[in-house]
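Every protein chain but one is kept in place in this view of the complex.
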Amino acid sequence: MLAFLVRRVIGALLILLVISAITFLLFFAVPGNEVAALSCGKSCTPALIDEIKRGLGLDQPIWQQYLTYLGGIFGGRMIGDKMCEAPCFGYSFVNRQPVFDTVVDRLPVTLSLAIGAVVLFLIFGVGLGMLAALRKGKAADKIAMGFALVGGSMQIYVLAPFFLYIFVYSSDLLPRPHYVSFFDSPLDWAGGLILPWICLALIHTAYYARLTRSSMVDVLNEDFIRTVRAKGLSTREVYVKHAFRGAMTPIATILGLDIATLFAGAIITETSFSLVGVGQLAVNSVLASDLPMMMGVVMLASSAVVVANIIVDVVYAAIDPRIKVTA
Amino acid sequence: MDIGGHVADLVQAELTTADASSVPTGRSKPPVGRSPGQLAWRRFRRDKTGVISGCVVLFFFLVGLGAPLISLLYGKDPDTQYGLERPGLLSDTGIPMKPNGGIDGEFWLGLEPKLGRDVLMQLVYGIRTSLLIALVVVFIVTAIGVIIGITAGYLGGKADYFIGRVIDTLLAIPSTLFFLAFTPIALALFIAPGKEAPAWLRATALILVLSVFGWTRAARLLRGQVLSLREREFIDAARVSGASSRRIVLKELLPNLVTPILVVVTLDVPAMVTTEAALSYLGVGMVEPTPDWGRMIHTGGDYIQTVPTYLVFPGLALLIFVLAFNLLGDSVRDALDPKSHR
Partner (left out) sequence: MLKRKPILVASAFATSAVLIASGCSAGGQNAGSDPNRAQAEVAKVSIDKDGSLSKGPAPEIKDSRKGGNVNILWRQDLAHYDPAVSQSSPDNTVLEMISRRLTHYRIEGDKTTLVGDLATNAGESTDGGKTWKYTLKDGIKYSDGTPIVAKDVKYAVARSFSTLYARGFPYIQTWLADSENFAKVYPGPYEGGELSNDKVEVQGDKTIIFKFSQPRPDFPFAAALGATAPVPQAKDTKEAMDQAPITSGPYKIGSHEPDKSLKLVRNENWDPSTDSIRHQYVDSFTFQFGPQVGEVTDRLAASAGDDKNSASIYQAVAPERFEQVMNDPKIKQQIIDKPTAQVDLYAINTTRVTDLNVRKALLVAFPKEQARLQKGGPYQGDFATTLGSPSTLGWKKYDLPGVTDVDPKGDPEKAKKILTDAGKLGYSISLGYNQTPTSEKEALAIAEGLTKAGFKVEKIPMQPKTFNDTRDKINNNLDFYWSAWAADWPTGVTVYPELFDGRKVADGRPNNTHFNNADVNADIDRILKITDSTEQGAEFNKLDKKIMESVPAVPYVYPRRQLMFGTNVGGASFDVHTVMNLTNLFLKS
């Protein structure tokens, strides 16, 4: 198990290294000099552009810039006359703030968005799926599955304006989506995010409902369930104690990957609800050609995916002893 | 936005956690006088939902294909700015004067605010944009996915390892952010400064970007299938009987991969349609004057209080299309592999 973990972590680090190299190359080599021009202003001269470039280190060869960047992540580096402590992802071209601090500062919004949505769609998804499996073939099954499928075919950017209009601006039923730290006020935190959570849950519930249903049906058909049933356990016990547990394995797999997807999908969710999280940060830095910030967000999002994958593997191995830990 | 990475996993899980004896193929089953294709077709025809959603999907394709004809019969086109040409259609801030977004006998789904183009025609031609881009991307990613999946699965060893790592890397990259950042760059590579880019050139750039990230799902799914097929008796038999690798791949493997390929296609088409719409929603997709659902939805969001129809119609069209395609995909899976759903 330990060897497996070590191998996976090394593999993950390599993947991140490759991604950082590709991204760096693409971001810094392709768009050319426009960065300097952008931060130049109304009375801009070529000399001034050159000076800004020098200040940003853009006059060095690209590989050297990359090595400096990598070095900064692990050991910190000097930028201008300021020491940028490790992990140093540089400073924003736009507002001169440390990239790492900014990303960390925005993370709670995106994280809260994901956590709440996950809790909601797990409850609804697994609930609906269990219900459907229990009442297999009956009306409840069909309605639950129908609801899940319609929800799953919806797009957040279509739902968001409708929900905002119906629940916030025309009726005041729900608070306008905004972020308040959980530690300041748990109630406001939940209130401010409830609408995006519902939207996300509506969309994602479908997969979990279907997955739970099919895993439950699978498990219920297996021999050991028949055995415990024969032993005289109540139906409730059979479902909760045995079948549910068996059905959790595939759900854990998908969930791990889905959290990563939620992170990546934050761009559209946060744009649709005007929440200032990592997704908005990404969009704004793309619009402003803020390369260090874009790099920072890419590295964060990639790390999230990679870490989620490792966790899934570990959890998978832990839940299901049948899985051999190789590869 | 996700391009449905986890749906692939779901299917992968369904395909592989299914009882080991049920390799999703008609070939390995004993013949009962009908070809597996015929059997699947019979099963499909009995599935009412499948047939209905198939019809809906077909309808979308026909509308996209026959857009010019519809325009001819309906007497409107997607580009004319009716609201600007005819005074009285729009208010002085650009809102249709008639209620419900200007729906009447002449403009069946109303008028676009500000420019006053015909919404029905925009929608109809929008289908063309979405479907054309999605289908080309799906064709490309399926082809790449099949080739790479088979290579990795069949050769195994180092090739498999290498391809696996490439896929891992691609999957870890936040694709939306990359689309956002690189579509403009890809466009700049294609388009000469000072010249108007024809719509197809822009579409090509989009297709390129979408394809780069899109092939991993097909490749992963097919690799898994090939891996399990490789160990099957009939492949062993072919190998023992001295068949060339070429023959084994083309004659033995490929026919058995029809089901997973179809599954991937039915998953990828709606995923690509929504991804394309999402890119346009974010402002990096197709530009005016090419009609586009994503852009309509984006604009529609701003008019929800005054011209809700302008958001309702494209939103609904997208929902129905995706839903119908998802249902069709389910039915196709069921028809081809009755054991995958119980």
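Per-chain numbering from 1; labels A and B assigned in written order.
To be clear about the criterion, a contact is a pair of C-beta atoms (placed from the backbone, for glycine too) under 8 Å apart; a residue touches a chain by one contact, two chains touch by 3 or more.
Quick caveat: nothing in here was measured; it's all calculated off a predicted structure.
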item: Neighbouring shown chains of the undisplayed chain, as defined at the top; value: A, B
item: Omitted-chain contact residue, chosen from A:23, A:280 or A:303; value: A:280
item: Identified contact with the non-displayed chain, of A:7, A:96 or A:226; value: A:96
item: Among B:95, B:227 or B:254, the residue in touch with the chain that has been omitted; value: B:95
item: Touching residue (missing chain; options B:179, B:303 or B:325); value: B:303
item: Residues from chain B at the interface with the omitted partner, ascending; value: 47-50, 52-53, 81, 84, 90-102, 113-115, 184, 193-197, 283, 287-289, 295, 298-299, 302-309, 311-312, 315-316, 319-320, 323, 327, 330-331, 334, 338, 341-342
item: In chain A, positions touching the absent partner; value: 34, 37-38, 40-46, 48, 51, 95-97, 102, 105, 137, 139, 141-143, 145-147, 149-150, 162, 164-166, 168-169, 172, 175-176, 274, 276, 280, 284, 287-289
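Just so we're on the same page, only the chains that are shown with their structure count from here on.
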item: Partner chain B, residues of chain A touching it in the complex; value: 11, 14-16, 18-19, 23, 26-27, 30-31, 149-150, 152-155, 157-158, 160-162, 164-165, 169-170, 207, 210-211, 214-215, 217-218, 221, 250, 253-254, 257-258, 261, 263-265, 267-268, 271, 282-283, 286, 294, 297-298, 301-302, 305-306, 309
item: Chain B residues within the chain A interface of the complex; value: 1-2, 5-7, 9-10, 13-14, 17, 165, 168-169, 171-178, 180-182, 185, 270, 274, 277-278, 281-282, 294, 297-298, 300-301, 304-305, 311, 315, 318-319, 322-323, 326-327, 341-342
